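The structure appears right after this line, and notes come after that.
In this view, the complex is presented without one of its protein chains, the others remaining in place.
This part shows chain A:
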Amino acid sequence: MLSCKHLVEQASDYIDDQMTMGKKIQVKMHLFVCVSCRRYLKQLKLTIAMLGRRNQHDAPEAMCHHLLKEYQKTLPKQGS
């Protein structure tokens, strides 16, 4: 059977669906019987979700102004 260490090493491939069907079944079987790995997988997903929302960086106002001008200049209203 797949060891916990191996499961942990392959957890991202499992989450990102980068795994063969056979491997996926092995992982699922392991998860069925192993609470520590179930928790790990849940925690890794949570970590990824957290990372995805960090450093959300808003578009600077100056950039928006500049781009709007550029947009008006380059793609003028049709018919005008």
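Keep in mind that, in the parts below, a contact is a pair of C-beta atoms (placed from the backbone, for glycine too) under 8 Å apart; a residue touches a chain by one contact, two chains touch by 3 or more; residues count from 1.
The criterion applied here is as follows: contacts and distances are computed from a predicted model.
Looking at the choices "ChsH2 C-terminal OB-fold domain-containing protein", "ABC transporter permease subunit", "Sigma-70 family RNA polymerase sigma factor" or "Iron-containing redox enzyme family protein", the name in the UniProt record of the chain not drawn here is "Sigma-70 family RNA polymerase sigma factor". Residues 3-6, 8-13, 16, 18, 35-37, 39-40, 43-44, 46-60, 63-64, 66-68, 70-72, 74-78 are the ones on chain A that touch the missing chain.
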